[in-house]
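In what follows, a single structure is set out as structure tokens and then discussed.
Here the complex is missing one protein chain, while the rest keep their positions.
By letter and in written order, the chains are A, B and C; residue numbering begins at 1 in each of them.
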Amino acid sequence: MPATTATRPSDELSRDQRLELFYFARLTRDIEERLALLYRQNKVVGGLYRSLGQEGESVASAYALAENDAVAALIRNLGSVIVQGIRPRAIFAQYMAKGTSPTHGRDLNLHFSHIPNGDDGPIVIGPISTLGDLVPVMAGVGLGARMRRRRLVAMTYIGDGGTSTGAFHEGMNFAAVQKLPLVVIAEDNKYAYSTPVSQQMAIPRIDQRAEAYGIPHEMVDGNDMLAVYDASKRAVDLARQGAGPSLIGVDTMRMRGHAEHDDMRYVSKPLLDAWEARDPITRYRAHLIETEVATETDLVEIEAMSRQYAEDEAGLAEADPGPDPATVADGVVAGGHFQPSVEIVRSPFRVKRGASRHTQPTVVHP
Amino acid sequence: MPATTATRPSDELSRDQRLELFYFARLTRDIEERLALLYRQNKVVGGLYRSLGQEGESVASAYALAENDAVAALIRNLGSVIVQGIRPRAIFAQYMAKGTSPTHGRDLNLHFSHIPNGDDGPIVIGPISTLGDLVPVMAGVGLGARMRRRRLVAMTYIGDGGTSTGAFHEGMNFAAVQKLPLVVIAEDNKYAYSTPVSQQMAIPRIDQRAEAYGIPHEMVDGNDMLAVYDASKRAVDLARQGAGPSLIGVDTMRMRGHAEHDDMRYVSKPLLDAWEARDPITRYRAHLIETEVATETDLVEIEAMSRQYAEDEAGLAEADPGPDPATVADGVVAGGHFQPSVEIVRSPFRVKRGASRHTQPTVVHP
Amino acid sequence: MAKTTYLEAIRQGLAEEMASDDRVYAIGEDIGLYGGAFKVTEGLLNRFGAERVIDTPVSETAIIGAAIGSAYLGMRPVAELQFIDFVACCFNILTNFAAKSRYRWGAGVPLVVRGPCGGGVSGGPFHSANPEAHFLHTPGLKIVEPSTAYDAKGLIKAAIRDDDPVLFLEHKLLYRRVQDEVPEEDYVVPLGQAVVRRPGDDVTIVTFGAMTHTALDAANQLAERDVAIEVIDLRTLSPLDYETILQSVAKTNKVIVLHEAQRTGGIGAEIAAAIAERGFEHLDAPPVRLASLDTPVPYSPALEAAFRPSVEQIVAAVEHLVEY
Partner (left out) sequence: MAKTTYLEAIRQGLAEEMASDDRVYAIGEDIGLYGGAFKVTEGLLNRFGAERVIDTPVSETAIIGAAIGSAYLGMRPVAELQFIDFVACCFNILTNFAAKSRYRWGAGVPLVVRGPCGGGVSGGPFHSANPEAHFLHTPGLKIVEPSTAYDAKGLIKAAIRDDDPVLFLEHKLLYRRVQDEVPEEDYVVPLGQAVVRRPGDDVTIVTFGAMTHTALDAANQLAERDVAIEVIDLRTLSPLDYETILQSVAKTNKVIVLHEAQRTGGIGAEIAAAIAERGFEHLDAPPVRLASLDTPVPYSPALEAAFRPSVEQIVAAVEHLVEY
């Protein structure tokens, strides 16, 4: 376990970065609220999987990456790809199965990739539905990076449920043996669909999974954004130094059902209330004011900006056309015309993170 | 980790049991030596996988089971099925693909089962070649036993290599969550085929794998038969009491190649020499004499008996006919005539172990 | 008799078998308290308790492995895969351990692996699989897929009573869309028997699952044009009921094999090849396969509609055959 250093990595965050963190968390929530609205309007195709209550950990962990690092999100890690610059419109388009989406309507929600050539932009690897597979795949991204002499770090996420898969085990162990630059955020959000963590694992803390692999691990309060950032940054730094993978357990709570159709009857009200009181965004907001990083006015302004942006982007995506059925068989193997792309955007804070060359954003947030 | 108790379970072994342990280890080695001879004579069909140097741990761990418990051996755990009473002739017949073998020549070496109806005999579950699968399957045997209200314990083995499979992980975790009566013997024999343990896992001790599952584990000197017995007995008792699974790491060495064709160029001579000096049977033999459990004459007699028995059984199997090709398509699904069986035998010591009803042996060793 | 949904029929069949045979139990992800992702097992936990309705970690190989082990001890497990797509995660232990066990050792594994299959609901590339062809090639494993509520109940009961592993495919499009009369009394639909859903003399359509209904829709349209389609619903996909198929082809002399999985290497290949091989003399036209495109299952409704076989395609294929 990495020793807790006296100075925390987050101590080095600039004011803009602190505000940007807040903005990203808000934007994540606003996008999802907008999606929930679209879902109720029957405009979302298929299910909607929310990260309500977990936005903080997805955002803060990914924020520890350099701009050109690689991240792979699961359905509940919208925040991490927003941090890496995926344009919200792409997310809306995905959920509405639009032809303009990063998969041109071929796959759902966060199931898309962005893999720029060379070192000029963030790498986003989309999941497949099968839980666990992203761990070996992201280990492979780390392996590939090492072979290509790129000092990037690969970060991915796994739920409490996902840690029970064989793929998780094989990927973690391989990364450990090969000392790959991989950071795995293991989210104890109390449930896997309806299954409580106690029926998923017989260990008190999710990060203990890492003991089997001999890699550093620590457990953090997942609803404390700066704590998540600190642990993630330490792990990212270790990985970048060639010290191999780490696992960070985050203690958090899934505040909605598995998907919107799930009424969560199996979750007790007191449990939800307790976590409601620990909402990561509310807490971070209060912290920003307490520490005088921002005034109430500053934050209200950011909130308004975020909400408006989410709304605008949703509107754009809504107006987008569906995919052309004539293209359905194209691009199964090389040689087709299917060449989707995702727009990478900069937040209004235009903050630079990490050491790599930075992105040329095609669009800047409003 | 179970506390090391002041009194060791092995303290309670009777003289006959101590001698029987020796006999089983010798018999295991003698059977394999005989198999090696048959292999050189081209009478073994396919490969020969030896447990030379590991006989002690297979025998001593299985010896901690009650007679009607369930064991599942991997290719290198011949000793465990010999302890449970599988007739040596069956082993020879398997290796020579005879029609009299427990699979009638359909599958190799230790790939066979013995699943008596009800509670009247030892259960042996054969492996498939795919490493790892026996862990969930034996967890299932424990689950089935519990549902059938049988207090049996399921024991199986896994190599250092095998612990890297997803199946191992899923099976261990499931057994832990369900508190199943499963004992897993994890064998660090320094290599998985040619791969050293250091390239298999980034942990110093194989039993640390168990930390991910929150189950008791300990590491023992695998070439100290009584130490293996002690740890196994503690784990078996825990399991039988309903306290759930355990994992025992055994520190041992594969003294031959992966199979007989493998010249082990990748293993250093000093390493082999060091382990040669720690041969489990030689050590246990010396212990028997030192502790005055047996005289040299007693042991020579047992050795002669074992050797002769192995030779006789090999001879019988050699004379057995091959399978009838006309039966090849029979018994893929229920309704065929394929009903193979395995003879269960008693050692000449006729020692009773454990608490369950005992076997009606059809044959007694010579 | 009451009208019962396909989903309710499966639940009934499972519950009845659990009630009448205490060796039968259910195991899977979220099948207990939650009642399963599609609620097929709803109510079973209350009725049979947590020992016989086992919620597992997200571990398909452990689910099937544990089921196998318990079967060796005399139990009769019914394992749910949350979506049948995840059978890919236990492909090894199912095809290598469960399916080969009887042949190798004489130890049968009376295991049912059930789960929702099929598309048409915008499930995308990982929640729409029709995996039968991946398992047709596995001796020792049976495959079943009902198209009606009556069959769903009778087949799940037969599958549970069967002494060998059965992959039981439940088309999710039918769960709540199909309902029919299901008797109260105990009955089974024996494995291995196809059924003629609609008799006709002109062209045979061999199909199963949700496509049975699509074929019947096409047959209705064609009837208006005086083309008489015989629709065969296979029900059991392995072993195949070649007899019923060949009998029909001997009568109609023209055949379409229709399925929802992708075309190449699909179960339609086996059926068409068998017809060509064993019914050659009866064929007046090439045996035609209609299936989905050779792509992953696309998510968008417009794309998926272009991907799956449609009534229009069937009608066109029949017209082509009639004129042949």
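Just so it is clear, a contact is a pair of C-beta atoms (placed from the backbone, for glycine too) under 8 Å apart; a residue touches a chain by one contact, two chains touch by 3 or more.
Everything quoted here is computed from the prediction, not taken from an experiment.
For the chain that is not shown, the touched chains among those present are A, B, C, taking the whole complex. The hidden chain makes contact, of the residues B:164, B:208, B:232 or B:306, with B:164.
Of the listed residues C:36, C:140 or C:209, the one in contact with the hidden chain in the full complex is C:140. Here one chain is not drawn; of A:45, A:59 or A:138, the residue touching it is A:138.
Counting the whole complex, the residues of chain C in touch with the unshown chain are 85-86, 88-89, 91-92, 95-96, 99-100, 103-104, 125-126, 133-134, 136-140, 238, 240, 261-262, 264-278, 280, 283, 285-289, 294-296. Residue positions on chain B in contact with the hidden chain: 45-46, 97, 99, 103, 105-108, 111, 128-132, 161-162, 164-167, 192-195, 199-201, 266, 322-323, 325-329, 332, in rising order.
Although one chain is not displayed, chain A still touches it through residues 102-103, 106-107, 111-113, 115, 123, 125-126, 128, 130, 133, 135-148, 150, 154, 166-167, 170-171, 173-174, 177-178, 331-334, 338-340.
We take it that only the chains that are shown with their structure count from here on.
The most distant chain from chain A, with centres taken as the mean of CA atoms, is B.
Averaging Cα coordinates per chain places chain A and chain B 47 Å apart. One inter-chain figure worth recording: chain A and chain C are separated by 37 Å, centre to centre, where each centre is the mean of the chain's CA atoms. Shown for chain A are the residues in touch with two or more other chains, namely 164-167, 199-201. Each of residues 56-57, 59, 61-62 in chain C touches at least two other chains.
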